[in-house]
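Questions regarding the structure given below will be posed in turn.
A single protein chain has been removed from this complex, and every other one stays in its place.
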Amino acid sequence: MKYERYQTCIDACLECATECEHCATSCLNEKDVAMLTRCIQLDRECAEACYASARLMGMGGEHALLFCHACAEICEVCAEECEKHAAHGMTHCRVCAEACRQCAEECRAMTGVNA
Amino acid sequence: MKYERYQTCIDACLECATECEHCATSCLNEKDVAMLTRCIQLDRECAEACYASARLMGMGGEHALLFCHACAEICEVCAEECEKHAAHGMTHCRVCAEACRQCAEECRAMTGVNA
Amino acid sequence: MKYERYQTCIDACLECATECEHCATSCLNEKDVAMLTRCIQLDRECAEACYASARLMGMGGEHALLFCHACAEICEVCAEECEKHAAHGMTHCRVCAEACRQCAEECRAMTGVNA
Partner (left out) sequence: MKYERYQTCIDACLECATECEHCATSCLNEKDVAMLTRCIQLDRECAEACYASARLMGMGGEHALLFCHACAEICEVCAEECEKHAAHGMTHCRVCAEACRQCAEECRAMTGVNA
């Protein structure tokens, strides 16, 4: 089954998706929410991209890697934004940025191996 | 707002996603299910791709078009498979194939205009 | 097929889900985003609930109505919140509130008929 070779990448996507949802909710509860609107927006997009990629890989889908490729792009943009706020002490942004970087790396590895 | 220019494509994706879920369920209820396993598998993948694309466009997501591009690929493969069974009288496969072709066309139009 | 009797409710759910995603993005772009954080949060939850309900109905799922019931609850809470901001001139909140009310009504009708 194809999905076995996807397992590490699925796990990274689901971890990243969950951290993105957490980060968005946490940002909405911050006093300085006005500074965090791009972060919230990217968290929403990144969560959707990660869930969809994980799900297609979970199905052993023959087109899953097209989605992993797109997912890596979004993860990197989201990580960059989160890292800005992490530098100003936002813990949820730091945790989210790390999950995004890890997920991007796993998605790149998948598409590199199989492209 | 970006999502306004996405509306026709969102509608095509959601129509296609729903028809794919219908088609998979209908295939599972056919006597000749053994002939339809690839159709069911592609229906599942296509539904996920369409929902994710619609959702990212609904968010006005800056990376939505990467997903539309991948979605168009899956829709075309699913349409091809459904058309084989449509030719043998499967109504749900015919309806699904039409929705997949329409969705692929809208997704291609989006990415062509905006790439 | 079960999903035929679900079609109106599926349409209402998908319309509501899309409007919720639009509303969340539009709120994030408002100057007064700090006033809209609960609206954004409920939009996110409502979108997920509506997509999941539409998808389970699209599958002709035997447990879809359990999700419709939960979906109606979220839609009503989201509608209430959106209506507050609609009263202060937020068009996206007004459109979203209408879609939420419509969806709640269709979900209630489904569960009433079938419970």
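Residue numbering begins at 1 within each chain, and the chains themselves are lettered A, B and C in the order written.
The definition used in the following text is that a residue touches a chain if its C-beta (ideal position, glycine included) is under 8 Å from a C-beta of that chain, and two chains touch if they have at least 3 such contacts.
Computed from a predicted structure; not experimentally measured.
K.L.:
One chain isn't shown here. Among C:A52, C:V95 or C:A109, which residue touches it?
P.N.:
Looking across C:A52, C:V95 or C:A109, the contact with the absent chain belongs to C:A52.
K.L.:
So one chain is hidden, and I want to know which residue out of C:V77, C:V95 or C:A109 touches that hidden chain in the complete assembly.
P.N.:
Only one listed residue reaches the unshown chain, and that is C:V77.
K.L.:
On chain A, where is the contact patch with the chain that was removed from view?
P.N.:
Here the touching residues of chain A are 1, 3, 10, 14, 17-18, 21-22, 24-26, 29, 47, 51, 54-55, 58-60.
K.L.:
In the complete complex, the non-displayed chain touches which residues of chain C?
P.N.:
Touch set of chain C with respect to the missing chain: 41, 44-45, 48-49, 51-52, 55-56, 59, 61-64, 66-67, 69-70, 73-74, 77.
K.L.:
So which bits of chain B touch the chain we can't see?
P.N.:
Residues of chain B in touch with the missing chain: 24-25, 28-29, 33-34, 37, 40-41, 44.
Keep in mind that, in the parts below, only the chains that are shown with their structure count from here on.
K.L.:
For chain C, write out the residues touching at least two other chains, lowest number first.
P.N.:
Residues 24-25, 29 of chain C each touch two or more of the other chains.
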